[in-house]
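With one protein chain held back, the other chains of the complex are shown just where they sit.
Up next, chain A:
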Amino acid sequence: MGGQTLVTGVIGSDTHIVGNRILNIGLEKAGYQIVALGALTPAEEFVDAAIETAADAILVSSLYGQGELDCRGFRDLCVEAGIGDILLYIGGNLVVGKQSWESVEQRFLDMGFDRAFPPGTRPEDVVAALEADFARRGAGGRGD
């Protein structure tokens, strides 16, 4: 498996880059092409990068608890830009305070993300999810 192009980055005013780098290394090892946008990335830049590189998925990280604000309208942005069917993942410390993971996950799924990952997710979990989703969608993910 692998070979698909993935856009990764840390959204919003968030400088936590270490986990994202570790994720990128794991994804690259699994054979994916990584377009790494790094820290402090606005939502629009994820979408622009995905268009130019014909990416198959966007993997958004958010570590500082503001993920819900930063990601509001993310799927709509993709729809507007003509890549509405792209695979969208989100992961990290998505909210502040003690909230049940189930409610947090549901909130991000309702926002149009295909999957949400809690803190402590390992790169191999993400790879397994990608493989399952790409297999389900058919080889090549989105394609053109």
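Simple rule for what comes next: a residue touches a chain if its C-beta (ideal position, glycine included) is under 8 Å from a C-beta of that chain, and two chains touch if they have at least 3 such contacts; residues count from 1.
Definition applied: contacts and distances are computed from a predicted model.
Trainee: Which listed name, "Putative ABC transporter permease protein", "Extracellular solute-binding protein", "MutL protein" or "glutamine--fructose-6-phosphate transaminase (isomerizing)", is the one UniProt assigns to the chain that has been left out?
Mentor: "MutL protein"
Trainee: State which residues belonging to chain A touch the missing partner chain.
Mentor: Answer for chain A: residues 5, 7, 13-16, 33, 35, 37, 39-40, 48-49, 51-55, 64-66, 144 touch the chain left out.
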